[in-house]
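Here the complex is missing one protein chain, while the rest keep their positions.
So that you can tell them apart, the chains are marked A, B and C in the order they are listed, and the count of residues begins at 1 in each.
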Amino acid sequence: MIDIIISHSPILIVICPLMMSLIVVLIPNNYLSWLITLVTTFITFLISILLYQEVQNHSLISYALGNWAPPLGIEYVIDHVSIIPLIIISGIGFLATVFAYKIMPSEIDKNSISKTYSLWLLAIAGLIGLVTTGDAFNLFVFLEISSLASVALVAMGAKKDRQALVAAYNYLIIGAVGATLYVIGVGLLYAITGTLNMADLTERLADIKNNRALTAGFGFMVVGIMVKAAIFPLHIWLPRAYAYAPSAVSILLAATATKASLYILARILFSIFLPSYDLINYTLTYIILPLSIVAMFAGTIMAIYEKDIKRLLAHSSVAQIGYITLAFSIGTKASIASGFIHMANHALIKGGLFMAITSMGYYLQKRITIHSLSGLGKTMPITFFCFVVCSLSLAGLPLTAGFISKLYLIKASISSEGLWLAFLILFSSALSLIYLWKMIEALWLNPSHNQAIKVKESPVIYTSLLLITFLNIYFGLDASLIVNSSYNASNLLLGISK
Amino acid sequence: MYKNPILRICTKILFAPIILFGLYVQFHGDFGPGGGFQAGVIVASAFILYSIVFGLKEGKKLLPEKINLFLLALGALIYAGVGITSIILGETFLSYNSLGTNAQSGQHIGILLVEFGVGLTVSNVMISLFNSFAGYELDKG
Amino acid sequence: MNWIKGNEMISSAMGIWNYWIVFILMMIGLFIVIGRKNFLKKIVGLAIFQTSVFLLYITFGKITGGTAPILTGSASSIYSNPLPHVLILTAIVVGVATTALGLALVVRINSTYGSIEEDDISAQDLVDYHDQNQIFEKINTKLNK
Partner (left out) sequence: MITELIINAFLVTLMMGIAISLLKTRSVIFTVILTSAYSLVAALMFITLDAVDVAFTEASVGAGISTILFLAAMAYLPKEEEKNLNSQFLPALSCIILGAILIWCSYDLPEIGLATAPIHLHIVPDYILGSKNDIGIPNVVTSILASYRGYDTFGETVVVFTAGIAVLALLKNTKTPKYQNKSKFKKKVGKNV
C-alpha cells in the first residue's frame, strides 16, 4: 500500500484535495466539512514531505499521466525547484485550515461554509497542480482553477464589506486577461516548435535563433505570469483583494498564491528559455531589475501611509515580491537561491502577520485599522508577542528567518552587482521598519479605547499562530533546510551555464 | 409561467428529443464531432427550456437542487474514480489500458466513462448556473 | 529555417494576412476590456478577446486541402492538426466559466452598489472611506479629552 502511495505521490498530492473538494460540497454539517478539509490538507502536507524525501534521493521524478510518453501525453515533473513552492503551499494550507476553525463561521454565513471549504481545497489543489505540472497548457488549466477559486473566496468577504465584490471583480478581469496573454504566448511558441511539454520545448527552442515569434511568445508568457505574480506595475488587484477577502482567506492567499506564480516565472526564465541566453539577460537586467527596485520602494512607501492594516500588509507583500524578483533578476546561482529562500521565509512571515491580525479582528469583531488596534497589546499578550516576532522577521533583524533571506540577498547582490544594490536593499528594509513600528506603537503604547473588553485568547486560535512564530525563529537560527534546498534548486536551474 | 398552451405543449413534445439528441452526441463522440461538453450543454438546454416555460418552481420540482448538487459532484468524481481505478490496477493516473480485457477495449471503456462523467458535470453545472441567476431575485436577503 | 519561407518570399503577406485579421479582432476585444467603464461591457470584451485567441490557435492547425481530423480509413487523405482543437475545446469552457463567475459578480455588485459603472462605484467607495475616517477622528478626539 505504502509503495503505491510513494510511486504515485506526484499525482496523489493534487488528486487528494481535488477529490475531497468534490465531497466536501455535499456535506451539510459545517463542523464536519472543516474536519475533512483539515484531514485532507494534513495528508497533502504529509505527501509533500514524502515527495521531499523522494527528491533528495533521485533528483527528478517524472510521472507520465495516462501512461503515454511525455511529448505525447502530459507529464508531471517534481525536482529540486518545484519541491520548495510545493511544501510552502501544502504547509501554509494546513496551518491556515487549522487557524480557520473559529474564524470562518464568524465571517461567512452558515449555509455556504461547506461551499467555501470546497473552494478552499480547490484553490490549494489548483496551486499545487500549477507547481507540479510539466506541460505548458495544463499549467493554464490549473492556473484557471486556482484563480477562479480565489476570486470566489475573495468575493465571499462581501458579508462584512461590500467592497470585496469590486475587489474580486477586478481580480477576475485582470487575472483572466493575464491568463489569456499567457495562452497567446504558449500558442506562439507552439506554432514555431510544435510541442507543449516544457522539457521538449527547451530542446526545440535551442535551435531556433532570433525568431520574432519566439521573442513575442516569451514576452506574452512573462507578462501573463507577471500579472498573476503581482509584480510591480501589474499588481493593482492585490491590495484590495487581500484587504477585503475574509480574513482566513487572506492568510492562505497572501502566503501561497503569488509564490506559485513566482516559481512559474523562475521556471520560464531559467529553464524553458535558458537556450536563448541574450533574450533572458536583456529582460533580467533592463526590465525585471528596475521594476523590482521600484516595487521594493513603492510597496513600502504605500504601506507607510496606509491606515487599514490588511491593506498595509498587502502593500508590504508587493514590496517583498519585489525582493524575490530582484533576487531572480541578478541571475547568479547565489541570487536565485536567495530568491527561493526569501520565497519560503516570506510565506512564513506574511502567514504569521495575517494570522495575528485576524485573531485581533476576531476578538474585536471590527475592521482592524491603526486606530482600532490601540491598546490591544496589553489585552492580548500572546498574539502581540507573535506579531512582534513576525514583524521583526519581516524587517530582517537577526535571529529571525527574514534576516537569513536578507543576508543571502545582500551577499548575492554584493558579489555580482556591487554595493549600490545592497545599499538599496538595506535602505528599503529600514523603511519597512517605519510602518512596523507604527503598528507596534499603536498596539503597545496607545491607551486602549474600551478597557471593558476582557479578552480570553482561546487556545484553538493561537496554537497555529505560536507554531508559525516558532518556525520563524527556528529557521532564523538553523536555516540549513531552506538554504540547502534553495541552493539545490538554483544549481538545477542554472546547472548548465553559470 | 407562460399561460400560452402552444408553448407548454411544444416544450413537453420537445423535451424528450432534445435529451435523446444529447445522449446521441454523448456516445457518438468517438466517431464524429461530439463528446461530453457538447452533450452536457444540450441536455442542460432541455431542462432550462422547461424551467423557462413552466417557471422556476416547476423546474426545481423536475430537478431538485439537492440532486442537482449531488450530480454536479458525481460527474467529476466518476472522472477521478476512473483515474484512481487505473492507479489501483497498477498503471499511472487516468491510463485506460488495464480497464478492459485488452488495451483497445480498455481505452474504449475509459473514454466512454470519462465522457459520461464530463457530460454529467457540465449539464448539471449549466442547470445550476441558470437556476442561481434566475432565482437570484427570489431569495435576495 | 526553410519551412518559414514556403514557396515564395514571406515579405509578400499573402500567406499571413489571415493572422492580421485575428490580431485586429483580439485588439478590439482587449480595447473593450480596458477602455470601457461598464462592468458588463468588460466581460463582453473579455469574451471577444478569448474567442479571437481561439481563432488564432485554429488557424495554426489548418492545412490547405486537409479535412477534419476524423480518420476515414483511406491512407491518402490529409488531416488538419487535431491538437489545437483539443486545446481550444478546453479553453472555450474555461472562457464560459470565467464569464459565468464575472456575471454573478456583476449582478451582486449591481444589487449592493446600485450601479455597474466604474465611476459611480469608486465614488461610493470614496464616500465610504471618508465616513470611516470621520468616525475615527471622533474617537481620537474623545480619547484625547
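In the analysis below, contacts are C-beta pairs under 8 Å (C-beta built on N, C-alpha and C of every residue); 3 or more make two chains touch, one makes a residue touch a chain.
Every value quoted in this text rests on a predicted model; they were computed, and no experiment measured them.
Colleague: What are the shown chains that the omitted chain is in contact with?
Modeller: Result for the missing chain's touching partners among shown chains: A, B, C.
Colleague: Considering the whole complex, which of A:V55, A:A155 or A:L373 touches the chain not shown?
Modeller: Once the missing chain is taken into account, the touching residue is A:A155.
Colleague: Where does chain C touch the missing chain, residue by residue?
Modeller: Residues in contact with the chain left out: 3-4, 6, 10, 15-16, 18-21, 23-32, 34-38, 40-41, 44, 47-48, 51, 54-55, 58-72, 78-90, 92-101, 103-108, 110-112, 114-117, 119-120, 123-124, 127-128, 131.
Colleague: Name, in rising order, the residues on chain B that touch the hidden chain in the full complex.
Modeller: Touch with the absent chain occurs at residues 25, 29-38, 41-42, 44-45, 48, 69, 72-73, 75-76, 79-80, 83, 93-94, 96, 103-104, 107-108, 110-111, 114-115, 117-118, 121-122, 124-126, 128-130, 132-137, 139-141.
Colleague: In the complete complex, the non-displayed chain touches which residues of chain A?
Modeller: Missing-chain contacts on chain A: residues 18, 22, 25, 65-66, 68, 71-74, 109, 111-112, 115-116, 118-119, 122, 125, 129, 135, 137-138, 141-142, 144-145, 148-149, 151-152, 155-156, 158-159, 161-162, 165, 184, 188, 190-195, 204, 211-217, 219.
FYI, only the chains that are shown with their structure count from here on.
Colleague: Can the chain contact pattern be summarised as a line, a ring, a star, a complete graph, or none of these (other)?
Modeller: The chain contacts form a complete graph, every chain touching every other.
Colleague: Which chain is most remote from chain A in terms of Cα centres?
Modeller: B
Colleague: Count the C-beta contact pairs for B-C and for A-C, then tell me which is higher.
Modeller: Between the chain pairs B-C and A-C, A-C carries more contacts.
Colleague: So what's the Cα centroid distance for chain B and chain C, whole Å?
Modeller: The computed centroid separation for chain B versus chain C comes out at 26 Å.
Colleague: By residue number and range, which residues of chain A touch two or more other chains?
Modeller: none
Colleague: Give the residues of chain C that touch two or more other chains, as numbers and ranges in rising order.
Modeller: Residue numbers touching two or more other chains: none in chain C.
Colleague: Write out the stretch or stretches of chain B touching chain C in their complex.
Modeller: It is residues 31-33, 35, 37, 122, 129, 132-133, 136, 140 of chain B that touch chain C.
Colleague: Tell me, which parts of chain C touch chain A in their complex?
Modeller: 1, 26, 30, 33, 39, 42-43, 46, 49-50, 53, 56-57, 60, 83-84, 87, 90-91, 94, 97-98, 101-102, 105-106, 108-109, 112-113, 121, 125, 128, 132-133, 136, 139-140, 143
Colleague: Which residues, counting only chain B, touch chain A once they are in their complex?
Modeller: 69-70, 72-73, 76-77, 80, 83-84, 87-88, 91-97
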